[in-house]
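Note that this complex is displayed minus one protein chain, with the remaining chains in position.
This part shows subunit A:
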Amino acid sequence: MIAFTVVYGVLAVVWYRLMHRYTIEGAPDEVHDDSPEARSDDDADRPLSFAY
């Protein structure tokens, strides 16, 4: 029971630190639309990554 409580205590610390860190960081100042349809349509000019 003691070991179990310690494990849960550690989890609580991990959760709190992560939530605190990313809350303080706030919303990003800049965002980009990374979706495939938003990318420029110049794929034909790109070198092939794989060629057989």
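For this structure, a couple of remarks:
Criterion: a residue touches a chain if its C-beta (ideal position, glycine included) is under 8 Å from a C-beta of that chain, and two chains touch if they have at least 3 such contacts; residues count from 1.
As a convention for this text, contacts and distances are computed from a predicted model.
Missing chain, UniProt protein name, picked from "Protoheme IX farnesyltransferase", "Integral membrane cytochrome D ubiquinol oxidase subunit I CydA", "Phosphate transporter" or "Accessory gene regulator B": "Integral membrane cytochrome D ubiquinol oxidase subunit I CydA". By the touch criterion stated above, the residues of subunit A touching the omitted chain are 1, 4-5, 8, 11-12, 14-15, 18-19, 22-23, 26-29, 31, 33-38.
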